Structures are given as C-alpha cells and as structure tokens.
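Heads up, one of the protein chains got dropped from this complex, but the rest are sitting where they should.
Labels run A and B following the written order; every chain starts at residue 1.
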Amino acid sequence: MMPNVLINNLPYLLKGALVTLELSVVVLIAGNLLGLVIGIVATSVGRIGQSLITAYIFVLRGIPILVIMLLGYYAFPALGYRVPAYVAVGVAQIIYVSAFVAEIVRSAILSVPSGQIAAARSLGMRRFSILKEIVLPQATRIAIPPLLNNSLTAIKQTSYVSVVGVWELTYAAREVVERTLASFQIFLGVMAIYFIICYPLSLLARRWERRAAVVQ
Amino acid sequence: MPMIEIRDLRKSYAELEVLKGISFDVEKGEVVVVLGPSGSGKSTMLRCINLLEEFQGGGIRIDGEAIGYTTTEGGKRRRRKEAENAKLREQVGMVFQSFNLFPHRTVLQNVMMGPLKVKGIARREAEALARDLLKKVGLLDKADQYPARLSGGQQQRVGIARALAMQPKVMLFDEVTSALDPELVGEVLRVMRQLAQEGMTMIIVTHEIHFARDVGDRIIFMDHGAIVEEGPPANILANPKSDRFKQFLRRYQGDYLDT
Partner (left out) sequence: MDFLVNLLAIWARLYPSLVSGFAVTISVALAAIPLALLGALLLTPLRMWGGSIIHAVTGAYIEFMRNTPLLLQIYLIYFGLPLLGLYPSEFMCGVIGIAMQHAAFLAEIYRGGIESISQRQWDAARAMGMTWATALRNVILPQAGLRILGPIGNQLIILVKDTSLVSAIGVVDLTMVGKVSIERLAVTLEIFLAIALIYLALTGALGAVLRIIERRVLERIG
C-alpha cells in the first residue's frame, strides 16, 4: 500500500513542522536562558531567595505541563489581557522548561567540590571570577547531558499546545486525519517528522553521557 | 598425578602475545608463589586457570580434568560447555585484588552464596559451613554486616572465606594484598599462611617477597609472558641468575628488608 494520503498532505504537514520548529527554537532558547539565570542565582543569593527559587522549581516540576498551559491559556483573559493563544501557551512552556533547567544548573553547580572553591579563594580570586573561571566550566560538563535530554523533552512537549487549539504539526495531523481518516499513515508520518527532529539531539545527549562517564 | 598441570599455555590479544608457553605443575598441598613485574602476564596466567580468560594454546588440568577446552582424537580443540566449565570452576577458589565481594549481601550471605546457589546445599548446612569459615578468618562477629562497613583487610578475609566455602581443591590468590593499606596486609597474610599449613594447594601471585620465602614451597619468576626462573625460595632468592630477576628483587628489596 502506498502512503498516498501522507504524500498528498505532506506540504501541509511540513508547514506545521515549520511552526513546531519555530516554537521549539523559541521555547528552547528562552527556557534554557531563563533557567540558567535562575539556577545560577539560586546558588548565590540569601536564604529567602533560595527558598523562593526552590518553591518555583518544586511547584512547576510537580505539575503536568498541560495544567500549566491551561493556566496560561485562561489566566491572561481572566486578568483582562487579550493575548493570542500561542503567546499564552508559549510563555507557559518557557516557564515550565525553565524550572527543569534551573534544577539541572543548580545541582550541577552544587556538585562542584567545595575544595575547588576554597582553592580558588586561597589564590585571592573574587567571587565572580571564581564562578566564571572555576565553577561554571566544571558544572557545564556535568549539566550538558541532562540539559540535552531536557531539551528533547521540551521539543516533544511543544506538541501539547495543539490541545488548546494552537496550530502546529500535531494540530495539522489531527486535521488531516479527521478529513481523510488515514490515521496510521498520517500519525506515523508525523511521528517520523518528530523523530527526524529529535533523534540527532538524542544521539548528541548519549555521546555526552558517555563522555561524562569516561571523565568520571 | 599433580593437582595442577599447566602445559605450554599460550594466550594473545590480537597481535600481542601475553603468555608465551607457560608450563609447570603444582603438587597436592604445594604452595607456589608467582613473582614478576606488572605486565609480566602472571595475573593473566592465574585467570586462565579459572577460565576467566580464554587461552588459545596449550592446556590446563586440575586433578586430571582439562579446564576450558578438550582436544578430540583428531587433535581438534573444542571449548567445553558452559555448564561443564562452571562445574570445573567450583573446584578452584579464587581471591581477587579488589575483593569483589557482593555489596548487596551481608558477609554471611556472601560466604553462603556459593554453597547455596552453586552446590545446592541446604540452607542450614550452608550457614553452619559459612559460620565455621568466618570463625576461621576471625570475622564471625561481622557476619551480619554489609561489606561496605568493613575495612579492606576484613573484606579480603571474607573473600577468602567465600572462596573456601566452595571447598575447592585449589586456591588462587591474585595480588590479594596490593589494594590494602600496609597495616592491613598482615591479617590477610596470616590467614593465607594458616591455609598453607593446613595443606591447601595454592598458587599465589604477589609482591610480598618476604611472605613468598616464608610460605612458598617454590617460587616462579615470570617476565614478558614466560617463566624466567623457578626453584625453592631459599635458593632462588639468594642466588638469582637472570638480570631481570635481580633487577626485580632490587626494586622490591625495600619490602624484603623491612619485613
């Protein structure tokens, strides 16, 4: 059986894939940056700041992203703002991803042995240069594999925006299936598109994991 | 018939020949100490006797049974079945440099595991045997501890008890004190010395030259995958013939004089 339906609808689906890619790039860049800042700040502020950040991370990581997206979707209008749906859920996705990134960054920084910091201090280095020259380079090596895996999850979960009516690849797939009823062809085809986007990242993550294992 | 018979043992990794035709016998109750610099192939030779390493040429017999491979009448070499080899390994106890205790089991359970899971001995009997052996190595009071709580010396004594629990015909010791702090070496050597006195057949790979002279019936010096010299400890240590053995003894002379 030739996958005719898939081929006929491929241009439409690829348009959806483009939106998925755009959304992924925005969410990944903003989510990782925000999480990076929060994670670094978490290790260098006072107790109250730490508690706030801990709460931020704990709450977001403990709730399904779908629920966070519902909040984003309904909260803006409830507060009196008129915001397009894709902006509302995009913001929700960015915030959600940032919590995971913050936790990865924070625990990577904390896993740098305290002796390293003591040694740097004894050389007379200042706090900022200790962070920049000593802590972050070591933490980066630890954080990269989980960050890559987290990005993989983030890309896959952009598909959930379709549930609240934002048009992208998964939404387009559902439209085509409703019209043609060719669920296997279309969904498998669309999953293949996601696979093509995700798999290279997956391989990269695995390579970094192996490299980290060798260093240890 | 010798207890251990090694004939023209050859082993190579790709191009690199690590054992170049090793032959020697060990009689029942004899203690043979193997000395040699690291990379001389002595540990590999030991691991071949227990078939933890495959070998490509020659043969090893324990109490007359060929280990690992049989040779058919046509001279064709065939690997024995996994179950057969496992059966043969039961007769050979081995103690490792890195202890290799099972961290998820208590000391007692470590010692009982062989009798229970390999020999299929009843639990009560296995426990009685294990307690006897722990008493012998002086660790009965640690029976219910997990290995992580024990010092290196204690862990290694458990390793010896675990190997003895299989009631092997032969015991192999692979640099069993090399990973220990100096102050913990004595307690392990004491147990090994006692075993030797009780008439256990043993091959000991070590760097403890003093111990080798005291306990060994015979010393074999290996280098570059071959036996360079062998003989009774008193002769061979006092009058090393080859330069390589002289050099080796000079390097470990410190240990030799200190102890």
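In the analysis below, contacts are C-beta pairs under 8 Å (C-beta built on N, C-alpha and C of every residue); 3 or more make two chains touch, one makes a residue touch a chain.
Note that the structure is a prediction, hence the values are computed from the model and not measured.
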### Task
Determine which one of B:Cys48, B:Met94, B:Leu129 or B:Ile236 touches the chain that has been left out.
B:Met94
### Summary
Of B:Met1, B:Ala83 or B:Ala238, the residue that touches the missing chain is B:Ala83
### Message
For the chain left out of this view, which of B:Leu9, B:Ala163, B:Val188 or B:Ile220 touches it?
### Response
B:Ala163
### Query
For chain A, which residues touch the unseen chain?
58-59, 61-67, 70-71, 74-75, 78, 152, 156-157, 159-160, 162-163, 170, 173-174, 177, 181, 183-184, 187-188, 190-191, 194-195, 198-199, 202
### Task
Kindly note down the residues of chain B that lie in touch with the hidden chain.
47, 50, 52, 82-83, 86-90, 92-94, 96, 98, 100-104, 113-114, 117-118, 146-149, 162-163, 166
